[in-house]
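Every protein chain of the complex appears in place save one, which is left out.
So, chain A:
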Amino acid sequence: MGWIEDTVTSVKSIQLRQALHQTISIGLIVTSALMIWKGLMCITGSESPIVVVLSESMEPGFARGDILFLRMSKEPIRAGEIVVYNINGRDIPIVHRVIKVHERKDTGEVDVLTKGDNNEEDDIGLYAPGQRWLQRKHIIGRAVGFLPHVGWATIIMTEKPLIKYILLGGLGLLVITSKD
């Protein structure tokens, strides 16, 4: 019965080696994704270089599910630019167009008013209570480029978490079962 034990140990050792191999390849995928994201952050200077449009407020320019590429350079903010901003007390950043700019002479600070192209009203109603202008600290980037529809996957996954788990599970299974 010695040969059975031998086979078992040899199979076990193969599985261990394979498992290690797979852990490393999963680790590689995760770390390279992280490196790309952080690298983009360095190049663009924005804390979130890519955003997905979630609302219809910029129709027909940007629709739900479109992807925007952001940059945050030292250049001053000017009317007409599309900026992404965060308001205290809101977790989702907003993508709207600047319609008014007042730039201080002494400090160079700006007061900015924004509005969605598809909205009737300007954004004062969206700002924090009592807030009338956006300052530079609220703005996390300006949109420089655009790719249509690519962000739909993210929207579907955030709205239907089940699909996300199925997809992640399937991918994990694929990585584990693949012999390569």
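Note that contacts are C-beta pairs under 8 Å (C-beta built on N, C-alpha and C of every residue); 3 or more make two chains touch, one makes a residue touch a chain; residues count from 1.
Just so we're on the same page, contacts and distances are computed from a predicted model.
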From "Translation initiation factor eIF2B subunit beta", "Signal peptidase complex subunit 3", "WD repeat domain-containing protein 83" or "Small ribosomal subunit protein mS26", the hidden chain's UniProt protein name: "Signal peptidase complex subunit 3"
Contact partner of the left-out chain, one of A:35, A:79 or A:168: A:79
Chain not shown: contacting residue from A:26, A:40, A:87 or A:101: A:101
Chain A residues that touch the omitted chain in the full complex: 60-62, 78-82, 97, 99-105, 108, 111, 117, 122, 143-148
